[in-house]
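Quick one: this structure, given as structure tokens, is what I'll be asking you about.
Here the complex is missing one protein chain, while the rest keep their positions.
Note that the chains are named A and B in the order they appear, and that numbering of residues resets to 1 at the start of each chain.
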Amino acid sequence: MRDEPAGTVIIGLEIHTQLNTASKLFCGCSTDYRTDGPNTHVCPICMGLPGSLPRMNRRAVEFALRVAKALHCEVLEEAEFARKNYFYPDLPKGFQITMYDRPLGVQGYLDIEGDDGEKRIRITRIHLEEDPGRLVHKGGGDRPKYSLVDYNRSGIPLLEIVTEPDLRSPREARRLINTLRSTLEYLRVFDGDKEGSLRVDANISITGYSRVEIKNISSFKGVEKALTFEITRQRNLIRRGQTIERETRHFLETRGITTSARGKEVEHDYRYFPEPDLRPLRVKDWVEDIDLPELPAARRERFVAEYGISINHARTLTGEFKLADFYEQVAHIGPVLAATWVADILLGELNYRDMSIGSVPVPPFIDLLTLVMERSITDKGAVEVLRVMLDQAAHHEMVDSPSTIVGRLNLGRTSGDEFIPLAREVIDSYQPAVEDYRRGKKGALNFLIGQVMKKVGGKADPRELGKIIESLIAESSPGA
Amino acid sequence: MIERKDVEHIAELADIGITGEEIEEFTHQFNAILEYFDILDQVPEGTEGGTVIYNVLREDEITPSLPLHEAIGNAHSCEEEFIRAPRVM
Partner (left out) sequence: MATDDPLNAFITRCHIPPSGEGRLSGLTIAVKDNISTRGVQTTCGSQILKGYVPPYDAFAVERLKAEGATIIGKTNMDEFGMGNTTENSAYGPALNPVDPTRVPGGSSGGSGAAVGAGMIPLALGTDTGGSIRCPAAFCGIVGLKPTYGRVSRYGLIAYANSLEQIGPMARTVGEVSLLMSVISAYDPRDSTAQSRPFDHTPSSDVGGCRIGVVEEFFGEGVDHRVASTVFSAIERLEELGAEIVSCSMPSMRYALAAYYTTCMSEASSNLARYDGIRYGLASDDRKQWHHAFQEERQQGFGKEVRRRIMLGTFALSTGYYGKYYVKAQMARANVRADFARLFSDVDLLAGPTMPTTAFHLGEKSDPLSSYLADILTVPANLAGVPAISVPCGTVERLPVGLQLMGRHFEDERVVDAAFAFERVVS
């Protein structure tokens, strides 16, 4: 890092993601707590009642090992849980069970789309730990009088992934997070749609100056925002000749700023030691037996090779495994057409409605693509049909078949012959343009197509109209 | 050799209240105890422990949580379904 040019931004991330197991890391309480009241998903173990003992969740370990393998980590012979001792009301045992000197994976990497092309980000380590509970501060804004605690979140399995300081911009940080999210979702270990399922701490410095840690970034979008704010803040200080303090700052999501934790973070002494209530893990053989699913990068390459679609379409389609799965179910209608429709049109419509791909029914979409492929509907008409379908899906209504919608909205493409009289009228009315066309001005044809299109209200394929007009002009050609 | 300030520091690290009188008393006692513990410096290294058991795991199955009245039943102060705690800021 020392040989980076002055002023370079250096970023490393510590990413905590909740693993989507059915039960908590050390007890059988359900992890599906978000819609239930406080303290309804707790038991003696996750409440830290005296005498309770933790029991390790096999699937949580399996999920973590999947990630270790996907991130090309070295998996050591043995891993072990340790106690991290610190005192806080949301930490019911007065220590957190985590991993310390024997994590599940070390020295891995993840390739991302960097600012200057493909870039390899090194992963320092990954390990499992338990989530603490949740605190609500009560009374008087900046000066809370007391706290309220909900232990439902206590014991949810967290995977901590630590990167080396290889990121050089907030955008690269965002890309890393996005690529990681995509990878974790492909591995079926993570659901990024759940609130609070991802939390990030970032270390950021500008070469030659002190390092600052930003804690508590709790959303995907927050990472780029927090880092961008922090860089501006640090650059301004440097410009004014002030010093950058080595400190911990908190990101305030709602205001988009970071604020100093004001030195209250004294150097912690966590007094780690091996958790005596759990046995160590032997995971080397285990991880070798894990078969990974196809991951985003491989799937992207395959989409290009197998379906002959553009790399940009392939990247978009494989960014989310559910989207890629959807595409693969409709690609047989026509891979290139389907790619355009899914990646460009459908995704845009979904984003506009804040809907996810999971809510789009496959069979009607296949029917719609078939209508487009058969040219029995125009692109414009098909988009209208799609919108009706999505509105129905958004309201949890039965989605009508596209041909029904076409009929109802009278969107069917009129057959070519019907346009002949209209085309004749246009040719008769715009003789100067016809002359221009005869003299080789291509733009004249487009003008004539436009005039016919106006008369049919857009319900025609421009290419087909062009052919009709060209043949009519040829028929009436003075030389014919 | 442990001094008063060391005992104060340990109390702070342990986040535990201690009176001035106790600091005096503990300083004296800690010295005697830690001096006795110095024998550990003579332990030869490299002895292997006994057989260790690995990978004791449970399946990812949901078991019933406590009913709310039992979950918060031992807490002295609750507000709705939350448990009250001192402020942290």
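Basically, a residue touches a chain if its C-beta (ideal position, glycine included) is under 8 Å from a C-beta of that chain, and two chains touch if they have at least 3 such contacts.
This one's a predicted model, so the numbers in the text were calculated from it and none came from an experiment.
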| item | value |
| --- | --- |
| Sole contact to the chain not displayed, among A:Arg34, A:Arg246 or A:Arg271 | A:Arg271 |
| Sole residue of A:Arg211, A:Arg279 or A:Arg424 that reaches the chain not shown, by the stated touch rule | A:Arg279 |
| Where the missing chain touches subunit B, by residue | 7, 10-11, 13-18, 22, 26, 29-30, 32-34, 36-37, 39-45, 47-50, 53, 56, 58, 66, 70-77, 83-89 |
| Absent-chain interface as seen on subunit A, which is shown | 44, 47-56, 83, 85, 87-89, 92-95, 145-147, 149, 151, 269, 271-273, 276-279 |
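In this text, only the chains that are shown with their structure count from here on.
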| item | value |
| --- | --- |
| Separation of subunit A from subunit B, taking each centre as the mean of its C-alpha atoms, in whole Å | 41 |
| Subunit B residues within the subunit A interface of the complex | 13, 15, 52-66, 68, 71-72, 79-89 |
| For the subunit A and subunit B complex, residues of the former touching the latter | 21-23, 27-30, 37-44, 47, 55-61, 78, 87-89, 135-138, 143-151, 269, 278-283, 286 |
